[in-house]
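A short worksheet on the structure shown next.
The complex appears here minus one protein chain, its other protein chains still in place.
So, subunit A:
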Amino acid sequence: MNTPRIMKDFSTSFEIACQQRVIFYYVGYFSQNVVAAMADAVRLQLEMSGVNGPTRRKLFSSFIEMAQNIIHYSADSLTPGDQDNHEMRHGSVCISEKEGQYLLQCANPIDATVAEDLRERLQSLRSMTLEEIKQACRESLRAETPEGSKGAGLGFLTMARDSSEPLEFDFQPLQDHPETVVFNLKATI
């Protein structure tokens, strides 16, 4: 995969989307160590930005879910695809503030073949009420882990539960890379 070109393609729109008051922004490779170090910075920055406690917790939680999704699922991986620990994969994440609301955005390339499945899952989440989301969390906690999931299939549900609006998402095609699309996800908290 031609990494620099892909990253140029999708970091431009990502930067435009981040032109609010940016609290935290990172583009690059994500590993567990990178995420743990970012977690420190994010916590402190949210505190210094005057965000209240409950909102900080929700932002932090969704930030971790997004960052770990990049570690697990980005199609741009430095480590072999079948390795399931100490992974390092490429993506970006941005926390910003706009008119009193906090926006969390992330982006990473994915295989075009998995986009449809993601679209279905996210689309169905968008139509659910908070109570239905909580019920779905309870059910998937008791269910077997879905195939292809490295977590518990609970990541999107957790983000949806903590968001004040339905999760937004889109898939950007990449010129010259028909097998890859950029997955953008946005949570409003």
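Here, contacts are C-beta pairs under 8 Å (C-beta built on N, C-alpha and C of every residue); 3 or more make two chains touch, one makes a residue touch a chain; residues count from 1.
Methods note: contacts and distances are computed from a predicted model.
**Q** Please identify the absent chain by the protein name in its UniProt record; candidates are "Phosphopantetheine-binding protein", "Cytochrome C biogenesis protein", "Phosphate transport system permease protein" or "Fe-S oxidoreductase".
**A** Missing chain, per its UniProt entry: "Fe-S oxidoreductase".
**Q** For the chain that's not shown, point to the residue among A:77, A:158 or A:180 touching it.
**A** Going through A:77, A:158 or A:180 one by one, A:158 is the residue touching the chain not shown.
**Q** Determine and list the subunit A residues touching the chain excluded from the picture.
**A** 32, 35-37, 39-40, 53-54, 57-58, 60-61, 64-65, 68, 71, 84-87, 138, 141-142, 145, 150-152, 154-155, 157-158, 162
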